[in-house]
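Right after this comes subunit A.
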Amino acid sequence: MQTLRSVFTVAHKDLRSELRSKEAINASFSFALVILLIFSFAFDPTAEDTRRIAGGLLWVVFAFAGALILNRSFAREVPNDCLDALIATPIPAYALFLGKAIASFLLLLAVELVCLPIFGIFYNVRWAVQFLPLLLTLALGTWAMTMIGTAFSALTVNIRLRELMLPVLLYPVLMPALIGAIELTTNLLNGEMLSGNNITFLKLLIGFDIIYTALSVALIETVLVG
Partner candidate 1 sequence: MREKAIYFMGTLGVLILMRNLYVILLQLGDEMQQGAIYRIFFFHLPAATTACIMFAIALVASAGFLITRKFAFDTAAAAATEVGFVFATMNMVTGSIWARNIWGIWWTWDARLTSMFILWLLYLGYLIMRPAIEEPTQRATLSAVLSIFAFCDVPIVYYSIQWWRTQHPAPVLTTPGAMDPALWPPLLLNMLAMLLIGLTLMMVRLRQERVLREIDSLRRYAHAI
Partner candidate 2 sequence: MIELRNFQYMFYGFSAAWLIIVLYVFYLVRRERRIQSELSRLKSMMEDRDKKAI
């Protein structure tokens, strides 16, 4: 109970400071828009193309936008030695980690939910056909991204070139989750039901989430405290 409250407190603190400055969320959102624009030039997709690449396109946008938010997650605490103070507070390291992860998760999900209709408008995709399964996919994929991303954000916070290191480390590890999320999103945007192959991909996503949540929670104390 106590732990749950500290998780909530950390998440609340992060969200509030982000919503005051809106640094990461603005950067991430405008970056996502720019990528959507570049893609329309890079592929000049017809309606048929768009149907095929929709999932991949969306998740590339989300993965890039996510790296911006996740970079800030721990880097935000570096000035004024806030990180040391946070580690010194009497809450377990995994509570700190989960709080930060939940804050990034909500921010990233918000960016994704704003991008989705814009994507629909720009590329003429009807995205609301299977909205609830799509939301589930977004949530699971984003959870995978924030879990590993926050863990790696903590990992890279004290090293040189952290902004460059995070994507280099994050994307390869994230590949299985991205594969699942991309396939699932493409199929759902094409109006398929959540059955058959899609269930397999859903299971892949859920399994990945469970494994990496457990692994991150188990190892975060080592990363933060040493």
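Basis for inclusion: all candidates are chains of the complex that A comes from, given by their letters.
One rule holds in what follows: a contact is a pair of C-beta atoms (placed from the backbone, for glycine too) under 8 Å apart; a residue touches a chain by one contact, two chains touch by 3 or more; residues count from 1.
As the structure is a prediction and not an experimental result, all values here were calculated from the model.
Of the candidates listed (1 or 2), only one touches subunit A in this complex, namely 1. Here subunit A touches candidate 1 in the complex through residues 148, 151, 155-156, 158-161, 165, 168-169, 172-173, 175-176, 179-180, 183, 197, 200-201, 204, 207-208, 211-212, 215, 219, 222-223, 226, going by the rule given at the top.
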